[in-house]
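A single protein chain has been removed from this complex, and every other one stays in its place.
For subunit A:
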Amino acid sequence: MSDIALVRADGAVRRPAFLPALASVAAAAAWIGLSALVALPPDLGDFGFTRELAIGFAGFGALLLAAGFLHPGEAGLVRRIQGWSPWLVVLAGLLGLWELATAKRAWLPMPFFPPPQAILEVFVEDYARLADSVWHSLRLLAGGYALGALAGFTLGVAIGWSRNVGYWVHPVLRFVGPLPATAWLPLAFFVFPSSGAASTFLVALATGFPVTVLTWSGIAGVNKAYYDVARTLGAREGFLILKVAIPAALPHVFVGLFMGLGSSFAVLVVAEMLGVKAGLGWYLQWAQGWAAYANMYAALAVMALACSGLITLLFRVRDRLLSWQKGLVQW
């Protein structure tokens, strides 16, 4: 496709809008400039790790420079770095602005807005506690999400397939489902024996509702002719459910899993802030309590990375399972 687009009517091959190598060099220059901005003007405060940050930025700039001089050829990594170059230039600009606004000029009030080097310091000094928090959050999320997704999927299939199950479950689902899972929090914390069990339940609840509804609508929307085909070929009910209805509904199920993952993050963080004594939500709360604002930003960054990573993972699984589908949304 893109090859065709590059050939003009007269047959001449059009050059891409910019030279990839040049863009890479520009990005390298931006990061080395950023490094100079961090290293050269004196800090308006006592920050450790200013030197280390400058070295890190300079090192990254040097890498970009090297990528610019390498032949793009078939090397995927080099080409990808070059593709991201415009973004990297903007990123360097934003980091520079942040550095100026905090450490160098103090345009922003100090304890609340720490400079980049303070965040780096948190990562270096407090990585053990951060890693432990990530581990606890992931463990809680995995348990609750798996439970909720499995229950929601099973329930959705049952409602979509059986009129009887639909009759009994549908009203309950309509009444209870839209309630935000966080509303159950006070109740859950005294009903369940431990705050961990309570949070697992809440995460499962938050995941389960969208998964149930989307699975159900997926099953209900299956082309009826698919069943006719299978029945004339000798299929029984088990085959119709497992080999026709469920595969046909999978695209919907994945939308539900995606929505469920989003709401499970929200519940997880709130549960950790209010009851569980571990995890990234707890870390945020703890950092705020000690006025350790740099730690808060660091935890936010880690959380963003973790959530984005999990969504990416879900989309990868979907792309693999639904490779037969055309026009999938790229995450």
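Heads up, the rule we're going with is that a contact is a pair of C-beta atoms (placed from the backbone, for glycine too) under 8 Å apart; a residue touches a chain by one contact, two chains touch by 3 or more; residues count from 1.
What we mean here is this: contacts and distances are computed from a predicted model.
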| item | value |
| --- | --- |
| Chain excluded from display, named as in UniProt, from "Bicarbonate transport ATP-binding protein CmpD", "Stage II sporulation protein E (SpoIIE)", "Phenylacetate-CoA oxygenase subunit PaaC" or "Succinate dehydrogenase" | "Bicarbonate transport ATP-binding protein CmpD" |
| Absent-chain contact - pick from A:140, A:181, A:244 or A:278 | A:244 |
| Absent-chain contact - pick from A:164, A:194 or A:223 | A:223 |
| On subunit A, residues whose C-beta touches the chain left out of the figure | 223, 225-226, 228-236, 239, 243-244, 247-248, 250, 322, 324-326 |
